[in-house]
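Every protein chain except one is present and positioned as in the full complex.
Letters A, B and C name the chains as they come in the text, with residue numbers starting at 1 for each one.
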Amino acid sequence: MIHTLTPDLEREVERRSGQKARNCFQCGKCSTGCLFNFAMDILPHQVIKLVQYGQKERLLSSGTIWICASCETCTVRCPNEIEVARVIDTLRQMALEEGAVPADRKIPIFHKCFLGNIAATGRISEPVLMGSYKTLSGDLFSDIGLAVNMLAKGKIKLIPQMVKGRREVRRIFKEAAR
Amino acid sequence: MREFAYFPGCSQGSSAHEYGESAVAAAEALGIGLREIPDWSCCGASSGHMTNHLLSVALPARNLAIASEMGLDVAVVCAACYNRLRGAQRELLEDEGLASKVEGMLGKDPRFRGEVLHLLDIIFREVGLEELKERVSRPLKELKPVSYYGCLMARPRGLMTEDDYENPQRMDRLLEALGAEVRGWSYKTDCCGGSLSLTRTDIVVKLVNRLFEAAEEAGADCIVTACPMCLANLEMRQAEGTLSYKAPHQLPVFFFTELIALALGLDGARKWFPKHLIDPQPLLRGAGLL
Amino acid sequence: MSAKKARKKEQPAPDSGSPIGAALVVGGGVGGIQASLDLVSLGYRVYLTDSGPSIGGVMGMLDKTFPTNECSMCILSPKMVEVASNDNIEVITLADVEEIAGEAGDFTVTLRVRPRYVDVEKCTGCGDCTAKCPVKVPNPYDAGLGITRNIRVPFPQAVPGAAFIDPATCRYFTKGKCGNCVKVCQAKAIDFEQKEEMRQLKVGAVILAQGFTPFDPRLKPEYGYGVFPNVITSLEFERILGANGPTSGHVIRPSDGKEVRKLAFVQCVGSRDCLVNRGYCSSVCCMYATKQSLIAKEHLATVEPTIFYIDIRAYGKDFERYYQNAAARHGVRYVRGLVSGIRERQRTKDLLLRYLDDSGCMQEEEFDMVVLSIGLEPPRGLTSGLGVGLNEHGFLQSDKFQIFQSTREGVMVCGAAQEPRDIPDTVTLASAAAARASQIIHAGRNTLLTRTEYPPERDVKGEEPRVGVIICRCGSNIGGFVDVPKVVEYARTLPGVAWAEERIYACSQDAQEWIRQKVREHGLNRLVVASCTPRTHQPLFQETLRTAGLNKYLYEMANIREHCSWVHMQEPEKATRKARYLVRMAVEKARLLEPLQEGESEVIPRALVLGGGVAGMNAALSLARSGFPVYLVEKEEELGGLARSIRISQKGEDVQAYLRDLIGQVEKEELISVFLGHRVVDIGGYVGKFRTLVRDSEGRESLLEHGAIILATGGRQHRPAEDYLYGKDERVITQWELEERLEEEGAEAPRSVVMIQCVGSRDDRRPWCSKVCCTEAVKNALAVKERWPQAQVYVLYRDIRTYGFREDLYRRAREKGVTFIRFADDVSPTVNNLGVKLQVAVKDAALGGETVYLDADLLVLSVGVEPNPDNGELAPMLKVPLNADGFFLEAHMKLRPVDFSTDGVFLCGLAHAPKSIEESVAQAVAAAARAETVLAKDRIITEGVVAQVDESSCSGCRTCVALCPFEAITFDETKGVARVNTSLCKGCGTCTAACTAGANRIQGFRFDQIISQIVAASKAWND
Partner (left out) sequence: MAEANGRRNTADEDIRILAFLCNWCSYAGADLAGVSRLQYPAQVLDVRVMCTGTISPYFVIKAFQEGMDGVIVAGCHIGDCHYLKGNYMTAKRFQFLQRALEVFGIEKERLRLEWVSAAEGEKFANLIRDFTRTISELGPSPLRQGRKEVAVR
């Protein structure tokens, strides 16, 4: 049931992403092309529809916005030139900013760890990333076998690389967070 | 020899170390110089643009700014880095407001006016198929690869280089030039789900195994990628499919530069193959290439 | 308030610089063909050019046509033959227009005519050259699917029916050797020396009908066209379905020739797509996909078609029913939502498509073949030399209300070159363009027609039959398989034969003179030509007979080529025997032939137009401007009809201003006599001579005499019977009431406007789509946004049917923030009165039927179009039929959209079916053109092949009266016999066959004549 319809969200999304969700005529191409749609609670064309309806809470707390892998299949095929992937990016960004409770915690935690890793050292170090992600998400045991295998193949470097210009990188993060 | 400012990307530093080596080795052998961008930092990958737009531009911008100082075009080997660097470059050149904002953040001019290229494209431009063919000393005759670009190499439409964005051809042509019997298939640009590899392994296993099924259906005996992230993801998650899929896939996955090196008869080639999670050596031996 | 008195007026004398009575038609598709035929019957000389080697256009490639599933070639090829055999139409193929100089009435057109390398006059279309040509090329007629040779007749029914050489692929031209064709051509028709030629034509008017170019689906690479062999275009599929196509109509797929079971259609490929810069809707593809699904199933019952679409645009007459039946009765599966891309299985070449099912779940399904419903693009080569404007999509720009008028005076447009459209709309526009041309050049009417002067007809009554027989060799086409001398020998032995000889090419120009000479020399009074099919060659030989001073019905043909030498090539002996038999049958019939009189009746050069709406007024004005007086009868006291309630047109123009201007023109026009407040009491007579009694409200009657009738009595608005609180709550209004409010000064600004579509349309009781209301809603939504930018506008719909360029409006409305919400066909929205506001609840189909509640300050109902209740009374008076929905039924849904099967009666506007104002105008002017073809003749010649009742044997059973589909037979009560009105009779013979007394005879196919053929067959066999 949807009660209050507002154009606010649509405008906000347009301001941030340049994408006009209102242009959509619901052809469904974005959804039928999406390889992740089976795992989504709201399909991409419905995301666009709900943006038109201004259903902000529902979108920001959806699983879809985190499941979307930004593969851009939707974007390249939309006949109305709506970059659906960017709309979803924007919704994710808004969800983080507004502290919306996501349907799937783990994915935003991963992104947080990923970026945290960059902020700290300037580059991604897989053991650091995995460690922090596993601690924060509480998902301690999955992929243990894989990690052992990779260690055995010498594929995991335990000592992280450090970028000299770490301060620059941190400044970027600070400014971007404002 | 033409030189490029080389952006290796994080995975080259660790899990994809040997692919990085193969890229440098193959490039060098073909007369392409790769000068690493000094003190490069991570491009932010998916996490950047998914969560913070400004960040997703500013992180690559730092690298572009350094590359500007080198006065060279940029060479990339990772599809994700390629996508981010090119994407950020375009936004910065098109949106002056954004550019000056980022300039303030970096303290450097982020407007990179050179070109960001993937090594695959560079080989096409600088070497060309004809010359490549001539350089082959060990044709990959017995190999039946499918080429796999993943989602980020060709998209968004219009952003990436001139290859067909729905049915890219360059890798196929290149592998053919190396002597391989390339198989056609319809999954070249499907996403492998790399960014969800750790968090939603369930989804990724499905996607990856779909790709392997399709590759086998196409009669391929290996998959060739131009992205270390894809490679890692495909290797890591296909064995996992053993649990949920009847037929376990054990299809080797190569980085395209590994095969160039192999076909050109470069020494280093042998030592990269044992590092793969899915051992390609039986296949290569069977094909008389090892 | 009585009628303006009809004033007799002389045809205006041509001004000093009288216009040239000739016209150029560019493009020989169905549009160009119709325009040419109309122009020539209006009395103008016509040049018909095509850039290709034959006329016919895309319709010539189609298998069947929607929504009647009629065979496309069957209905087109008679028109093509008509063009070919008309002396006053010159067909110029392989020609491009370089420049149109001068002005309306006096244009000089420069044509670049490419060489054909085959002499059209000499080529007999035998195809010997094709058999010997070494160069294989993909056959364009089969959309590239089949293979043909470089030299060929474009397709069997081509006009001209002559071969041509494409020098780009010919070995002689590219390599300097070969010339095989020259060696085998017995007609010596091939001429490598032909050169490109520049020609100048003087014409008074030009009609552009270049049609469309099919979209190249390689521009949508996600569908894999050109990569996956089993992904084909709709045009290719049309050829696969064609009985004369590359697979002879077998529904098999290209990769392995396997029969297709699962068949998918992807709609809107290259239409409604901003990505490839084709934002418009191609208007025909929803319907042709439906048609192709049905035909595929007809050919192969096991086919399971699925159509993936955005909106099904079944907006035309009878389209909705066609679509609903396809889905409900014929198992065509419609799935909403486009597939994003196509994947192929490498081994089987099957195709994988992903879609959302009804419950919103993702499905992946394998298909054997996928058809891409490609869009219609502007024709290639619309050069600036034409001096006409193009619109933003590259189609020919035209006037807002007169869509057949280009931006250049004297240059008209029609068909798909102006906007993507189907065949009936193309034909309509073609006639309208011809009418407009006639308005400009009517002073030059009949000035440039060549009229053959015939010697007086020799009276053969009482003469013994002296039959002349010509056996044609047709080069080796007949001569190679049939022993011609033997047949000649045999013919000479037949009773009544005075002379028989063979001839190598009986149809060649020199042979005609030879025939005339023989007729004279031997005193022949009957002629039999044993050659090819009468369907193409009979008119030629009949003409020769006329010039030899004999009645043209003293002629009979024996088809010893198509029906003999060609189909029994491997059995020359039997072919010879059969040729003898066929000749005998023809001779025996010929002996019984009698001269027939073509009926003639006078024409009253004045028309009656019934209905003074936009359609009626335009029809009247068009006729008046071509010089014909018109009676315009309107039952109301005011002109204008429904358009009085419409403010803005679909193109955004001010309708009221247009209407005022139109009424002004009608009132000023001296040739139009308006009868306001009059109704028709009775209509009598027939084509050329109708007598109509009209009566005004005070009972005063007038008797009007006229030669043709145009029916323009319109339709009406559906009155919603309290659906959605209409009439109960003043906030619930119709679109027309909204338009009124939009113009009202100081009207209160609504915060929220909700529109509901399909009110009174597409339901069980009114199973048609009203066509106008989607565009009307979109247009009014935009107007609301313009006047009250803050207002929220919601449009609740089932399918948005903004076909053609109306799609631009739909896009603009979305851009402006109008929200479109789709509800499923069987779950209408509901309305609740909450006192301060109305609340509309709609189940959004895109969200799996989730209910969305909308507050509405205004609820606007998009009510549909209904037939005029007067129709039931008018139909029997005019002797014309109604369709199941109560609209008038035209003579032929595809090719005679404004004619009735009753000659001399035409229709237009809402009387025919729902349509917009511009479409009504076009149809009205088209109807005027058709009426003008009647009025422009001083007398009507009716075919000699008509029924005749022998009064002495007629038993008065009236069987024939009831059977005649054209109501041509009346019963003469005083004499107690049936009587045929030869002006109405079409010569079908249905009556003859049923006449138990043998009194009813069809001339030229008389009982005794057919019996003589039967007996002759038997005698021949017994010899």
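Criterion: a residue touches a chain if its C-beta (ideal position, glycine included) is under 8 Å from a C-beta of that chain, and two chains touch if they have at least 3 such contacts.
These numbers come from a predicted model, not from an experiment.
**Student:** Quick one: which shown chains sit in contact with the chain that's not drawn?
**Tutor:** Taking every chain of the complex into account, the missing one touches C.
**Student:** Decide which residue listed in C:261, C:535, C:691 or C:958 touches the omitted chain of the complex.
**Tutor:** In the full complex, the listed residue that touches the missing chain is C:535.
**Student:** Decide which residue listed in C:174, C:248 or C:953 touches the omitted chain of the complex.
**Tutor:** Among C:174, C:248 or C:953, only C:248 touches the chain that is not shown.
**Student:** Would you indicate which residue among C:101, C:569 or C:841 is in contact with the undisplayed chain?
**Tutor:** C:569
**Student:** Who touches the missing chain here, C:233, C:293, C:735 or C:992?
**Tutor:** Within the whole complex, the residue contacting the unshown chain is C:992.
**Student:** Over the whole complex, note the residues of chain C touching the chain we left out.
**Tutor:** Touching the missing chain: residues 63, 68-74, 77-78, 156, 242-244, 248-249, 533-535, 559, 561-564, 566-571, 574-575, 577-578, 581-582, 585, 901, 945, 963, 965-966, 986-990, 992-994, 1002, 1005, 1007, 1010-1011, 1013-1015, 1017-1018, 1021-1022.
Keep in mind that, in the parts below, only the chains that are shown with their structure count from here on.
**Student:** Whole-Å distance, chain A centre to chain B centre, using C-alpha means?
**Tutor:** Whole-Å distance between the two chain centres: 22.
**Student:** Touching at least two other chains at once: which residues of chain A meet that condition?
**Tutor:** In chain A, 38, 73, 76 touch at least two other chains.
**Student:** Touching at least two other chains at once: which residues of chain B meet that condition?
**Tutor:** In chain B, residues 165-166 touch at least two other chains, as defined above.
**Student:** Which bits of chain C are touching chain A when the two form their complex?
**Tutor:** Residues 222, 268, 272-275, 310, 336-341, 354-356, 360, 362, 792, 794, 800, 810-811, 814-815, 817, 819-820, 822, 844, 846-847, 850-854.
**Student:** List the residues on chain B that touch chain A in their complex, please.
**Tutor:** 10-11, 13-15, 17, 39-42, 44-55, 58-59, 62, 104-107, 151-152, 155-157, 165-166, 189-191, 193-196, 198-203, 206-207, 236, 274-277
**Student:** Can you list the residues on chain C that touch chain B in the complex?
**Tutor:** 221-222, 224, 227-228, 341-347, 352
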